[in-house]
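What follows is one structure encoded as structure tokens, with my remarks underneath.
A protein chain is absent from this complex, but the other protein chains hold their places.
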Amino acid sequence: MKISLQVNGAPADVEAEPNELLVETLRDGLGLTGTKVGCDTGQCGTCVVQLDGKSVKSCLLLTAQAEGSEVTTIEGVGEGRELTDLQEALRAEHGTQCGFCTPGMVMSLSELVADENAAPSEPEIREWLTGNLCRCTGYHSVVRGVQRACAMRTADTAAAATAAKE
Amino acid sequence: MTIAETTSLLGQPIDIREDEQLLRGEATYVADLRLPGMAHMAILGSEHAHARINGIDTSAAAAMPGVLKVATAADFAGVMPLPCIWIPGGVESHFPPHPYGLPGSRPVLSGDVVRHVGDPIAVVVAETPKQAAAAVKAIVVDYEPLPVVTRADRAIEDGAPQLHEAVPNNLNAYWTCGDKERTDRNLAEAEVVVELDLVNQRTINSPMEPRGAVGHYDQATGDYTLYASTQGPHNHRFLLAALVLGIPFNKLRVVAPTVGGSFGTKGYLYPDMPLVLLLSKELNRPVKWVDTRTGLMNSTVQGRDHRQHVVLGGTRDGRITAVRCTSYANLGAYPSTIGPGVATALMGRSITGMYDVDAAFCEVYAAFTNTVSLGAQRGSGRAEAAFLMERLVDKYATEIGVDPAAVRRQNLVPATKFPYDNGLGWTYDSGNYQENFEKALEMAGYADMAGRKAEARGRGKRLGVGIATYVAICGVGPSTRMSQEGMLGGTWESCNIRVHPTGEVAVTVGSASTGQSHETIFAQVAADQLGIDPATVRVYEADTLKAPYGQGTYGSRSYSMAGPAIALTAQKIKDKMCRAGAAMFKVPEDKVVYANGKIFAEGDEENGKTFAEMAMAMWYHWYLPQDIEPALDETTHFDPPDFNYPFGTHVAVVEIDELTGETEVVAYTAVDDAGNIGNPKIVEGQIEGSITHGLGQVLMEAAEYDDEGHLITSDLRTYALPRAADVPFFQLGKTVTPTPHNPLGAKGAGEIATVPPAAAVANAVVDALSDLGVQHIDMPITPEKVWRALNGTSGAAQ
């Protein structure tokens, strides 16, 4: 069947079988291989993308269900190839090792920190990562990365406030 | 010639250059590869753990849409079985046959008999992955089930089902190390003897990336290329070309694209590797196979799996005099490429850890069973050793009424005794165990746990503290020494450094990163040694065409093996530059200084040349003496004189919910000694990941087979992995005792911190329950087991 969606800001009309999963369309159909497949049962989170701004597992969504929706994959994150502040903070904390879980982590955490003023606590960050498994980092550097991203924003806001006052 | 200390880049937490690409999702893993005309392979694995195959009907599958080929064992009659290259050293052993008289492992496809669930029987190649997977389901196999055995101790009993004709009683080897007589005598004479029956349960490594392989046969040249998620491309090339396919070495190239974690699973030969190559040749199309998670769990090597009876003898006043271990090691249905060595030497020779014990003895019955092949799991062998020793020490301390820290302190190998022969086959290179041990206890606040225990009790929690120390043999390794351990191959490492005319540097090494940031650290070593900007250094590895030989990444070896190879090669580059400098500056060679990436005549830095200028000069080779060859291109093959022995002390603090038995790790302190550290950012990441991995084993992970040999835990719904909320931030510290066995003084680091966590947490749990007389709880320590211990009721969970 013919399905129309927006992928990373551009319209994409794809031909997909009814039983085709969004992750298959993204990877095989559109060549967006940043989204990974790490399991068969929805636990690993390596396939997380955003559907209309909400993080979802693209292995648990039919392409047909995404008709008319805006899909954002890791390839569509940030301006061009510039890293977002979250990615930058994860880089600074070495929040990736083998990188296989990383696109899913970024797409999931981007929702957690979508609000400019997001300041999740450590337990909240850890909880949020329930849907993302990582076998390399033990999650520490990922959690620190999120904390750093939020702290950087607070620092920016504070700096901006000070600048505005002066 | 004077070579001044150049920069001090090594030891700095410089940024990881791989990370940007990974964070953008731009790295290419095997599953991301697409070659023109690529077809897709799916594998049919056995439904039965042990059965005779009376027939296979592939006709329906062959008629399915898109199917290009259905193949069974009969199609590959001329292909040799996979070999096993690490056998139990120094003892008689029995293996399935290989035509070269080597130890064999498994055929590329099983024909007459299947020996574990998932044993590959047939393959389908089709136009799309879905077509291949659908067609596999249409293959009809006529199985005649045979009796099944899944436990090593039962497999060697009389009357047990027999797996391999060439292996009587399924016994691969009875292997021993240490001094049996002295150990038995010491035990007989000991004032105190404590014993434990331990199950170091089977675990599944579970890298997030399942394995995959793409085979590409080029009809025009007759060349084969294998792209695979492997940690050892050179090894795979050698084994596949020479010992499986029987094709000229020159005809096979092996490439590892980005690899999504391994932890010991991706260094092995698997049937899919020769299969994609053979089928690519037959179909004249690239053939791709990517595993599923369930497929991985039923085919990729698993770890641990020892059943042990362990004994410790000592004096009433805390001196350990003997340790003895009898272990039944479960090798799975076929010996994995290096499984038998892992299950014997890596475990057995390590059992006394950091302690100076008068006599020790370990015996291992390594046996085949109807389960997935056993391989290495992060910390393999050494984690099993640390677990048994550290559990014994705690039990001993309880028995004699002494604080577990005090008993450990009393028995640590003194710093004056290095190199230290542990009597089991290892000679520890260097260490200051006391310093390391005291630092960990201090950081953990061990002295004031009593107050914390009382405070926790007030909240309905039982707090327990557990210590575990370890020594982890790493840096495999000295090739001759490894041959004595039964390794059928060299284990050295190599490096080539090529300086481009512009002064940029290409470093190629034989290792293969599976997520350990090799490009960063190897560039860092080269830049440090050459005194140049690391940004000008490009690192190549994991491609047999680009890189010199090398053994790949395993056993925490990369930094302490490839690192020195790079340093030694850099030295050759510098030496050659200095010789050229002598000619250019017209001074004797010993008056040429190489410092901070500059070459100059002593006292005349101003007229010196930069590294890049020298590179260009040597590229042009104008007016340079005939005995100095043009260009800068040097290679080193590094075979160390001996292993290296990182060590450490971990302290776990757990809280147990008195009502539910749930165990939470509330604090974790790790002080590890990996010798000189190249990039602390990388090492800390490895340590954090390693500890989490170890916590997984002790608290939740277990590969469980039912009596028919079906893996019950065959997906991530049934096999639990640690999640972010399962771990607290750890407190990391280090001590630094360089090894004398390589020029960087570096010891292994990648997996060492996986060795002690299981023991530390188990000790902590038992500590929390000690007033109830609890002496041991088997892993994984589930809430129910703890609850039963709290209530003094035994009886297994269902």
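Going in written order, the chains are labelled A and B, and every chain counts its residues from 1.
Heads up, the rule we're going with is that a residue touches a chain if its C-beta (ideal position, glycine included) is under 8 Å from a C-beta of that chain, and two chains touch if they have at least 3 such contacts.
By definition in this document, contacts and distances are computed from a predicted model.
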Handout entry: Undisplayed chain, where the name is taken from the UniProt record, one of "2-oxoacid:acceptor oxidoreductase subunit alpha", "ABC transporter ATP-binding protein", "Carbon-monoxide dehydrogenase medium subunit" or "SoxAX cytochrome complex subunit A"
Key = "Carbon-monoxide dehydrogenase medium subunit"
Completion exercise
Of B:Lys130, B:His216, B:Arg253 or B:Lys734, the residue touching the omitted chain is B:Lys130
Fill in the blank from the handout: Considering the complete complex, of A:Ala64, A:Leu83, A:Val113 or A:Val143, the missing chain is touched by A:Ala64
Problem - Among A:Val7, A:Leu32 or A:Val56, the residue in touch with the chain that has been omitted - result: A:Val56
Practice task
Would you write out the residues of chain A that touch the absent chain, in ascending order?
Solution key: 1, 17-21, 24, 40-43, 45, 48, 51, 54-57, 59-62, 64-65, 67, 108, 111-112, 127-128, 130-131
Practice task
For the chain that got dropped from the picture, name the residues of chain B it touches.
Solution key: 129-130, 133-134, 137, 292, 659-660, 662, 700, 715-721, 725, 782-784, 787-788, 795, 797-798
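Just so we're on the same page, only the chains that are shown with their structure count from here on.
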Problem - Mean-CA-position distance for chain B and chain A (Å) - result: 30
Handout entry: For the chain A and chain B complex, residues of the former touching the latter
Key = 27, 31, 33-41, 43-44, 46, 73-75, 77, 81, 83, 87, 90-92, 94-103, 106, 122-123, 125-130, 132-143
Exercise for the section: Name, in rising order, each residue of chain B that touches chain A in their complex. Expected result: 15-16, 18-29, 31-32, 34, 205-210, 258-261, 263, 292-294, 514-517, 681-682, 685-686, 688-693, 715-717, 721-725, 727, 729-730
